[in-house]
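Excluded from the complex is one protein chain; the other protein chains are retained at their positions.
And now, chain A:
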Amino acid sequence: MSTEHHTSAEEVAQLANPSAPADAIPAVDPRLLVREQGLSGYLSEFGRKMKAGDLGSVPVVIGLIVICGIFQGLNANFLSPENLTNIAITMVATGMMAVGIIFVLLLGEIDLSVGSVSGVSGALFAVMAVTHGVNQWVAILAAIAAGALIGAIHGFFFARIGAPAFAVTLSGLLFWSGAMLQILGSNGTINIDPDGPVGQLTTYFFTDVAAGYGLAAIAVIGYFLASFLDNRRREAAGVPSRPVSEIALRTGLLAVFTFGPAAVFNQYKGLPLAVVLFVLVLVGTDFLLRRTSFGRSIFALGGSVEASRRAGINVTGIRITVFAIAGTFAAVGGLFWASKIAAANQSAGAGDLLMNVIAAAVIGGTSLFGGRGRTWNALLGVMVITSIQYGLALQGIATPIQYMITGAVLLATVVIDSVTRKTQKTAGRA
């Protein structure tokens, strides 16, 4: 009894003491479960996040390791530098389209036309550059602009007219595959110049060993400097900042994931141009989404359309722009696809391409319900999808089985997404 009284008297004295700076503005509320310093803090926070359904990239990374383990066990060539380089180059076409579709998924919408639009883009480029002899760079720009325009048209019908996005883009799926066949005409297949800019997209390698390591070094140093300077500003402004140990740990992880692949590529032909372009696109779009008002508006629309409207966000404009972005990246993906098969043909953009694009985005951790995801998800997701395809192909497993396996993987991912969402709701982290 007397001890209790003593304690409270002490507390009162402390509260009354104006020189106690810690109480002025508490850095963090005591109710918030904050991470303790050091490695044990990381582990306990990690466990807490897992329980709360905040799985992040963990299931994908585990899945990728399992997939690689299985295929390596079946065929020792799977993890060879040559095969890994081929996977890395092939995944870029699908990955580019996945980046575009992530923008749409962040709104909580879907674009089913990306496959067809990529086909139109490839066909348009081939017809202009090969059949009509237009300058290849002009043809590239025209193909990409066409993709943006097509996306904007879809966006217009969705955002302005109010038609459901899935219906609009489903119409687009058929319409644009028809348009592609029309553009290709009776030839069916048009081979493209393997030494032109599009042809080189997937065949050019930076053979100098320094290129891969140099780029990795730039990324690591750049990341460290950016984090460090941001932290300095945070400290100066008196807002919570990351401990140096965390920055060091993150930089270390980044170093592993940049120098590792660089070493693998250098054991084969060198750093592929396609991979460099893909990484640049990922960095750029990630910046756009997380560091600009435009990106913030996209997340806001995925969270609550009404709240965004009341906050003065131009809902129609953002929606149309997002669909135009999806169309643009579909077109870019189409050019990579044409480069990979060195031709524009009637089967481009068909088959399982659309499913793979959506699967890559969702497997990577982008929510189908909108408002959650990053463009880096495209990288992880497309690595999983392409690894499965290559692994199965190495085993000589036929397309029907490949389709079924990819479909099952997509279903599993959607289930994880839905369950995650439920767990997060109950844990208050939707």
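Please note the rule applied: contacts are C-beta pairs under 8 Å (C-beta built on N, C-alpha and C of every residue); 3 or more make two chains touch, one makes a residue touch a chain; residues count from 1.
Methods note: contacts and distances are computed from a predicted model.
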Chain excluded from display, named as in UniProt, from "Raffinose/stachyose/melibiose transport system permease protein", "Sugar ABC transporter ATP-binding protein", "Aspartyl/glutamyl-tRNA(Asn/Gln) amidotransferase subunit B" or "Multisubunit sodium/proton antiporter, MrpD subunit": "Sugar ABC transporter ATP-binding protein"
Listed residues A:63, A:261 or A:371, member touching the removed chain: A:371
Absent-chain contact - pick from A:198, A:274, A:313 or A:392: A:313
Selected from A:48, A:160 or A:291 as touching the chain missing from the view: A:291
Contact set of chain A toward the excluded chain (per top definition): 25, 28-29, 31-32, 230, 233-234, 237-240, 291-293, 296, 299-300, 302-304, 306-308, 310-313, 371-372, 424-425, 428-430
